[in-house]
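I have a structure here, written as structure tokens, and I will follow up with some questions on it.
All protein chains but one are shown at their positions in the complex.
Residue numbering begins at 1 within each chain, and the chains themselves are lettered A, B and C in the order written.
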Amino acid sequence: MSGNSFGTLFRLTTFGESHGAALGVVLDGVPAGIELETACIQKELDRRKPGQSAVATARQEADQVEILSGVFEGRTTGTALAMLIRNKDQHSKDYSDIARTFRPGHADFGYTAKYGFRDPRGGGRSSGRETAARVAAGAVAKKFLEKFSIRARACAVEIAGIPAPVTDWDEVENNIVRAADPEAAKKMEEAILAIRLKNDSCGGKVYCEITGVPAGLGEPVFDKLDALLAHAMLSLGAVKAISFGDGFEAARQKASEHNDAYLGGGKWSSNHSGGILGGISNGNVITFELAVKPTPSISQIQKTVDTEGNAIDLEIKGRHDPCIVPRIVPVVEAMAHLVIADCLLMQKQNPFR
Amino acid sequence: MSGNSFGTLFRLTTFGESHGAALGVVLDGVPAGIELETACIQKELDRRKPGQSAVATARQEADQVEILSGVFEGRTTGTALAMLIRNKDQHSKDYSDIARTFRPGHADFGYTAKYGFRDPRGGGRSSGRETAARVAAGAVAKKFLEKFSIRARACAVEIAGIPAPVTDWDEVENNIVRAADPEAAKKMEEAILAIRLKNDSCGGKVYCEITGVPAGLGEPVFDKLDALLAHAMLSLGAVKAISFGDGFEAARQKASEHNDAYLGGGKWSSNHSGGILGGISNGNVITFELAVKPTPSISQIQKTVDTEGNAIDLEIKGRHDPCIVPRIVPVVEAMAHLVIADCLLMQKQNPFR
Amino acid sequence: MSGNSFGTLFRLTTFGESHGAALGVVLDGVPAGIELETACIQKELDRRKPGQSAVATARQEADQVEILSGVFEGRTTGTALAMLIRNKDQHSKDYSDIARTFRPGHADFGYTAKYGFRDPRGGGRSSGRETAARVAAGAVAKKFLEKFSIRARACAVEIAGIPAPVTDWDEVENNIVRAADPEAAKKMEEAILAIRLKNDSCGGKVYCEITGVPAGLGEPVFDKLDALLAHAMLSLGAVKAISFGDGFEAARQKASEHNDAYLGGGKWSSNHSGGILGGISNGNVITFELAVKPTPSISQIQKTVDTEGNAIDLEIKGRHDPCIVPRIVPVVEAMAHLVIADCLLMQKQNPFR
Partner (left out) sequence: MSGNSFGTLFRLTTFGESHGAALGVVLDGVPAGIELETACIQKELDRRKPGQSAVATARQEADQVEILSGVFEGRTTGTALAMLIRNKDQHSKDYSDIARTFRPGHADFGYTAKYGFRDPRGGGRSSGRETAARVAAGAVAKKFLEKFSIRARACAVEIAGIPAPVTDWDEVENNIVRAADPEAAKKMEEAILAIRLKNDSCGGKVYCEITGVPAGLGEPVFDKLDALLAHAMLSLGAVKAISFGDGFEAARQKASEHNDAYLGGGKWSSNHSGGILGGISNGNVITFELAVKPTPSISQIQKTVDTEGNAIDLEIKGRHDPCIVPRIVPVVEAMAHLVIADCLLMQKQNPFR
């Protein structure tokens, strides 16, 4: 209730700071009987982990996951499923300079206002590193959803202003920016490296689609499916906007253009709405797009103040992502899987259906 | 938990269908001692109620609110605060034709998939009419936040493709489209009327800003302030997208352009983030923009199927809004007030601060 | 979350004060498709309403219930189900004397400490009158559980020290004390009337059993079925203790005496545990007993202080129950039905079972 949990029936509670002892997650409500190996969780974590490529931070973390509870002889037991990821490569000293400053674009000032002080080691709890725990949890949700042939996939559709069409989903893991188009991917990679050379960083857009979702998911009126997805995605610190289906373009359409009509047999005339009408899935593919801001930690000198209010020139050292978009792709998928798993359980609980 | 409640400490639970007996809301967690008159709630409801102008539905509802509990001698008691709004002008027969059809752009199909059947009278629970209960609740939150000089204001910044700058907030209630610019308002009004003549409808964009919010609101990691606002706003059926601060533009900025730096004394170098960094308010003005889709109910003939799957030509009769943007403005403010009130209570509960 | 809601999936939120405009409840999570008439709710309310007999308060309230939402053409729709009960016979002036006193045995002092002031009209929100809303909600749960042949029944097993065996459940509604034994009932009635003559009141014990509950309900580790039932029952202001199965006698048994053993085919060797082992129903009858304290409002003079701390002699006027046990019986059943309905939905949500 104080922010470290998400979901109603398929519910995760995460913990851990960027440079603390460990990250982890407790999943409550995982149905009993799902076959679950550590390997399928590790696979997702490997996609998110740092140190993968030239466009990501050089921090080295194996992000090895250990299942602590909730699995017996390879199957989920229905009880609390906990997973642990130890932090290894912490370099706490790298951050000693900035303990007394408010880094631009970061939550430092807000956390200090909120708690009276803050853990300055790599951003503490506000670091994007906490998303590793989400990815571990999302892997369990993904495994569960496989039984229903439901799957979320995301990719980079714009980085540093360079657009990438969704040409081929199979290409996403073949390039280090996670675009679904090889040529665009190459340009994106070059753009990021050029920006990194200038000690700067860039943002981009992530597209996600969820296939196989049956009609009827989402709960009126406050837990509409799009509301839950928006909550999930905006809970990622780097995400600044979300749009479903035609998104902001819908604001310029007339109903005669925008309305999706049901054709029977699970078919729709169009999908301007992104698969969600009135907050309830309609059986169409669910689609949304996210705006990802540029990573705030850059090594060029920035103006800010210290905790006493004195103006200073800040130079952030350490190892940072020049563009977080490629690494946020598996996190977006994880959150999508978690939301859908929760909504599916909510829907399945009706004993008359 | 099943979707009709929202918030943790300042929590509302709503009920009621478009053509049922009544709409209402129970507010749990309203602090004791707030001076509250029915009039201040009625005032907000009057801004949302139908039948106000030529650009809104002709349905006539006084939307008279009655406080049923939680107020004693003009002050909130701290116990459950319930409010009731009776439906009057229901015209149920207007909807009899569409009981067996799936209206394009509506939740009809999703509700049927979800529940096995649906209340077809004006959309039942899926109707935007439920937002009256939110506005009543939001008026209480607004009153509470006045003590802290916190205020949310929204206005139409685009309708039918016509943009309106935020020239003067005092103009918003002087025109029937609720734009903050008189000239743009006039053009918007004309555009809506032209579209209505063609039996069509249009959407637009709503801008909202919240002033006076102290730094430190929002809870890491899942209940980030922007995540909660996104959840709240996307729980409005007509909203298809939300963006904070620079929104999708942030995806094209570099960190050196995008980063907001603290200058001390409550001042920031810029507000690209929309007043929220890492999910926590930073003391700056909170800003976001919403995409509102065109009202799906239009009276021109639309292709769809009936509940048996037969293709039909549907002509929706009844009285509908050619553009919902003007009437959604007070709803957006209400939801913003509710979120901030909840976050403020979450923050105040720390006994050491 | 602030105390006016109960349950996770089958969730009620109540409102209303003893002498306010109305009492009511919103039920969230009621499955769609349950046939529901006002009459079946009214029937339960009639069992709880005041003014029924010589052993109850003389306050006259019809406690007429109105369904405001969530039902369409006699069936639940799956959306929020709200019910309203208007207060009629309020006699607010009867309570004017005690506005500035802290009545012994009442929550007056606690509410004042909590909220800074209190609604003194008949106890406001702290009055047992709020349980009318629970009974209305419980009637819906009861109707739902009928589909699964699950039923909770309660009766008075002790009043003013007079025990009543559970001889015949069919007798419970045939006597005004709601005992399951006609002879004991007569003695109980006489005892209450004698105590009332002395301007005093008495308590008693209520026994409840729930039949038809399948094995497997309750959630480890905090939402054990007995924990939820205890929560539900102790949320009744007059209840001071709860014991399951052999209760406090279990503390004196050895495991060789106490252990219930499964015999196969749904049979158990014994039921010392009251149908719940390790917090999970085992398919046996669920049994528990409650201690109900004497109604604190009595008309003999009592020593107390006023809100300024001056010692006073308090004489409470008005119409009070000399023994609340008979009227609490339907409330206990209502809460039992609500808990079981919620646990049943929690269990049904597992898509693999």
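We adopt the following convention: a contact is a pair of C-beta atoms (placed from the backbone, for glycine too) under 8 Å apart; a residue touches a chain by one contact, two chains touch by 3 or more.
A quick note: this is a predicted structure, and the numbers were derived from the prediction, not measured.
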Of the residues A:17, A:181 or A:219, I need the one that contacts the missing chain. A:17
Contact with the hidden chain (one of C:33, C:51 or C:214): C:214
Footprint left on subunit A by the chain that the document does not show: 1-5, 7-9, 11, 13-17, 20-24, 26, 28-29, 32-33, 66-70, 72, 75, 77-82, 84, 114-119, 121, 124-125
On subunit C, what residues meet the omitted chain? 1-6, 8, 14, 102, 104-107, 109-111, 113-116, 123, 125-126, 130, 158, 160-161, 195, 200-205, 214-224, 226-235, 237, 240-265, 269, 273-274, 276-283, 291-298, 300, 302-305, 309-311, 346-347, 352-353
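To be clear about the criterion, only the chains that are shown with their structure count from here on.
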Would you mind pulling out the distance in Å between where the CA atoms of subunit A average out and where those of subunit C do? 46
For subunit B, residues that touch 2 or more chains besides their own: 1-5, 8, 14, 114-116, 125
